[in-house]
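The complex appears here without one of its protein chains, the remainder shown in place.
In this document, chain identifiers A and B correspond to the written order of the chains, with residue numbering beginning at 1 in each.
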Amino acid sequence: MEQNGRIDHSIISLEHVSKRFESAGRVKEVVNDVSLEVKENEFVVLFGPGQCGKTTMINLIAGLEPASGGTVTVDGKKVEGPGADRGVVYQTTALFPFCTVMGNVEFGPKSRGIDKKTRRERAQYFINLVGLEGFEKSYPNQLSGGMRQRVGIARAYCNDPKVMLMDEPFGHLDAQTRYMMEEELEKIWQKEKRTVVFVTNNIEEAIYLADRIILLTNCPTSIKEEYIVDLPRPRSYVDPEFLKLRKTILDNTEETL
Amino acid sequence: MKKHFVGEKAEKTVYAILAIATFFLAWAFITTFTAAGETTPGPVEVLKLLVDSFFEPIGRFTLYGHLYYSIRRVLVGYVVAAVLGIIVGIAMGTSRYAEAIIKPIFELIRPIPPIAWIPLVILWFGVGELPKYAIIFIGSFTNVTLNAYTGAQRVDPTLIGCAKMLGTSDRDIFLRVVLPSSLPQIFAGMQVALSTAWMAVLAAEMIGAQEGCGWIILRGSDTTNIPLVLVGMVVIGVVGLLLATIMRMAERRLCSWNRMDV
Partner (left out) sequence: MTELEKKKQKDKRKFALISVCSLCIFFTVWYIATAVMHLMPDYCLPSPVQVLEAFIYKLGNKAPDGGTLFQHIVASLKVALSGYVLGAVIGIPLGICMAWFRRIDLFVTPLFDLVRPVPTIAWIPLMILWFGIGLGAKAAIIFVSAFIPCVINSYAGIKQTKPVHLWVAQTFGASRTKMLFTVAIPTAMPLIFTGLRISLQAAWTTLCAAEMLAANKGLGYMIQLNRSLARADLIIVGMLTIGFIGTIFSAGLGKLESKMVKGGKKG
């Protein structure tokens, strides 16, 4: 592996990764021989129909589930379990309900024993970045869905991970909030560049955010096609180029059952 | 909207006062004008005795003394049971080894009502304070343990995964995720346990004691002194209500994050 080749160095790599689940003696193939390289600071969107193994792929990279075959490498190290070098933003937000916004955002740094002043400052920076200034002392059940997801993003960022894994973070939001959050995420990402793997089943969201879209097949998931999106940012949902790409991808997408 | 709400509240109060007034009037009427009055005292008589018993001793103590004994017994037995119950319950909920070892014995003993332990406990510890503590302990322990156990078991696995992804150590996951997550459930258990403990102390005092609220009503019964029985019941009810209110307030403070739309 090439060392410190800053820009073209691939930070996440999946080599012939597959995943099978077993229950009651039946084997279900979910991910089938996926190979993928993600470059540093690249925004990659995994796009695919409803119940394909997108979340499973995120969990494989996160190390929350072991791969049945193949290897996942992040920043040169083989993934063998969960770790702080990968930040996850969950669809269900998975905020700690018993912690305030501040408590949630500083959870990671606190776990790693960073002193209070430093971690507070850092957490405050990210709380401000996601636009939640003034809500530091609120509990998650006092926040709206969009605000909770902002906390989730700030929490992942605050731990300073090498890569960010986002599992349909806006899946539960209403359409209006969703557009707003997409714009917001793009702004945050421009300001705090990270490698992002983002899962969605919403095509506009995919094209709006991605540097590269990986189109997945139905279960068992494999890579069907890749699209480089090189439209200038911030993008417009009604740009003809945008719409053309949208049609191309949708035509190639399999119907969900 | 607000005006409507005020009106509703006022209506509720009026009805409540009406209902309780009717109750006391009916009680007074029946005891004054029917044959029931020969065995059962009227509300005035009970109230008078209640006030008196704060100054005049019943048996060896005034009401204060009896209250002191009952409450002390409950607190000692209950606190020990709560601490041990939380430890055992969480151990069972987080470690499969602890679960496999403790659960069968626990399940063997759990169905026996705390009151059924009284004879054996008296046989073991005699008539001092220790048997009362033991009975209250038994009464509270199962509830706390069971709830701490389910609480620790039901911690959202995504939250644990999430904490792991943030680089949290196993010890910290226990202290900062599992423990606070199970807190509402533990509190639910402690609330039930407290009312069971209060019931257990009464039973214990009725069966073998010389003082306490349970003893008051038994004494009333033994001397066919119905007013005394009723005074005892009123005091017991009030203390039970106070204990429950204190627990509810503590829960509200500690688990405020758990309620919807605060």
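Note that in this section a contact is a pair of C-beta atoms (placed from the backbone, for glycine too) under 8 Å apart; a residue touches a chain by one contact, two chains touch by 3 or more.
Here the structure is a predicted model, which is why all the values come from computation and not from measurement.
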{"item": "Per the touch definition above, residue among B:L25, B:V51 or B:I112 touching the missing chain", "value": "B:I112"}
{"item": "Those residues of chain B which, in the complete complex, touch the missing chain", "value": "11-12, 15-16, 18-20, 23, 39-40, 96-97, 99-105, 108-120, 122-124, 195, 198-199, 202-203, 206-207, 214, 217-218, 220-221, 224, 226, 229-230, 232-233, 236-238, 240-241, 244"}
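Assume only the chains that are shown with their structure count from here on.
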{"item": "Averaged-CA centre spacing for the pair chain B and chain A, given as whole angstrom", "value": "49"}
{"item": "Parts of chain A lying in touch with chain B, wherever the complex brings them together", "value": "62, 64, 81-84, 86-88, 90, 92, 94, 96-99, 107-108, 111-112, 139-142, 155, 159"}
{"item": "Parts of chain B lying in touch with chain A, wherever the complex brings them together", "value": "156, 158-159, 161-169, 172, 176-177, 180-181, 183, 256-262"}
